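I have placed the structure first, in the form of structure tokens, so that the comments after it can refer back to it.
Only a single protein chain was left out; the remaining protein chains are all shown in position.
And now, chain A:
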């Protein structure tokens, strides 16, 4: 009986993984197929990759996406971590309301957030462009970072900060040497979220992008509308490989969910 359940469980897990990864694998394989019409048998070639590197528009969009995502990650992680620590250390009137208000932006559809941002940015004179996209992405990523880091802080014993202070450590030393090392897995997880929110972002970027200054998802969308080219497969494959490598590396260094 238990053996049967075990096999059922393994089967289910296998199906789940297949469901998740099969489309990605097919995309990856097809990016190496010379035929643009997915013809079999596969005629192996790297022609789409050379075409991709020759496609200035896609390349610049990729570069835009990467810089915006990295900048968003740095800003949102720094601000979000600082905010989480401040919320953890201090009691002030309105704190609970502030904490509760952090959640709705996560649930509000991006289409609505994007429209609202577009209207607001025009109204206050920020307008559109990479700077507007960056601002929008930081705003979208911030709640994720705060929620993840705060969850990690819940497991932190505030008496450790007191102990450090009693030993002569100032506020900055306490934060750097006691608090940050403890919440680091949360900070890394928050940073990954921030990166994903920005790098994956289509809707908000679409609203805030100016022609010729778009991010990769926006550019891919535009390219698909004009007619699909396997270059898209190539760029997507590169991105999948890089993000998976990143994720696996972090997972190796920080065991999420368990104490070290």
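Here is the rule we use: a residue touches a chain if its C-beta (ideal position, glycine included) is under 8 Å from a C-beta of that chain, and two chains touch if they have at least 3 such contacts; residues count from 1.
We adopt the following convention: contacts and distances are computed from a predicted model.
In the listed set "ABC transporter ATP-binding protein", "1,2-phenylacetyl-CoA epoxidase subunit PaaC", "Pyruvate ferredoxin oxidoreductase" or "Acyl carrier protein", the entry agreeing with the UniProt name of the missing subunit chain is "ABC transporter ATP-binding protein".
Although one chain is not drawn, the whole complex shows that of A:8, A:163 or A:248 it is A:163 that touches it.
Across A:14, A:127 or A:181, the residue that sits in touch with the chain not pictured is A:181. Of the options A:67, A:173 or A:210, the residue whose C-beta touches the omitted chain is A:173. Mapped onto chain A, contacts with the missing chain fall at residues 157, 159-160, 162-170, 173, 177-178, 181-182.
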